[in-house]
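Note that one protein chain of the assembly has been removed; the remaining protein chains are unaltered in position.
Now for chain A:
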Amino acid sequence: MARITLDNLAHSYSPSPKAEADWALKPMSLTWRDGGAYALLGSSGCGKTTLLNIISGLLRPSRGRVLFGDRDVTDLPTAGRNIAQVFQFPVVYDTMTVRQNLAFPLKNRDLPAAQIAARVEAVARMIGMEDTLDRRARGLTADAKQKISLGRGMVRQDVNAILFDEPLTVIDPQMKWELRTQLKALHREFGHTMIYVTHDQTEALTFADEVVVMSEGRVVQAGTPQSLFDAPAHTFVGYFIGSPGMNLLDAEVQGTTARVAGTTIPLGRAYQAPRGRVQIGIRPDAVRPSAEGLPFRLIRAEDVGHHRILRGEVAGAPFNLVVPEDQPIPATFDRVALDPTRIGVFVDDWRIEPLERAA
């Protein structure tokens, strides 16, 4: 096991990249702590899988280095890295039985038979397939096959890291929850470094201690689920995390106030007059219906059980409110009040810090 460091890493699938768009991964430096549970979150095509394949050695990065501990493994083939990876779609060895499938990675490392048998039993119990161990893998359903793939990923105990590439896509929802819990338990028990790629924020936020959010080949923020929610570093993070996402409004910021569509609202802190495209962002649960504040036009209300979502517009931009169940909603209201302490200011999509931190 080792700490994994990505040092100035970049990758392009084209042999002679010219434009910015030719780079599947833009230059990044990132450290994955030994034994951490990470989620790599981003929409499809943002470079998550590319990054994963570079870590496991299936792909050689165009630039930069990959380090395991202090060892440079950039040119080391997959076999030399001792990493487990589970893919999005099930990969099983058709002609083998379930037992042989699970034992395959151990057999290739010439482990003693008794040890292999014990590990296979343990993993089979984990994925709930003890009864089908002697079935041939060919005839099984897609989710059974994916469980075998997961099992093969977890069967080696001495791996440097286990990488999951959207492994639960083909699994039905009930099983999904169960397997995710299993993975967490496994992580707690053995302390493997785990990197879990997903585009589903619920999956990412429940699995990981730390979430790395990617967008268009760039790491936009890495942090705990809470920090991503409270202080998104980029409008993409604000919008992508949370349901519904963060409300963003074009604004003019001056000192401790912001002007949105002719209305001045207070900010919790002072900001230097920023240049560029300035937006303020606020989570839907930090807004409440009010008699004064920003003019709001309600379009529809959704009751989702423990809270209600009010969807509408402020100054032509979509704007949502989340109102707790026990809090009454006025019969008519045309303004919303924003909690000043929870407003973030973004310039050209990136969050800027206030001048001095309020205590």
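The definition used in the following text is that a residue touches a chain if its C-beta (ideal position, glycine included) is under 8 Å from a C-beta of that chain, and two chains touch if they have at least 3 such contacts; residues count from 1.
Everything below uses one rule, namely that contacts and distances are computed from a predicted model.
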| item | value |
| --- | --- |
| From "ABC transporter permease", "Chemotaxis protein CheB", "Ethanolamine ammonia-lyase large subunit" or "Cytochrome bo(3) ubiquinol oxidase subunit 3", the hidden chain's UniProt protein name | "ABC transporter permease" |
| Touch criterion as defined above, residue of A:S43, A:T95 or A:T264 at the omitted chain | A:T95 |
| Given A:P15, A:P112, A:G139 or A:P173, the one touching the chain that is not displayed | A:G139 |
| Among A:A79, A:A118 or A:A185, residue touching the chain not depicted | A:A79 |
| Contacts of chain A with the absent chain, listed as residue ranges | 53, 56-58, 77-79, 83-85, 87-89, 91, 93-96, 104-105, 108-109, 135-136, 138-139, 149, 152-153 |
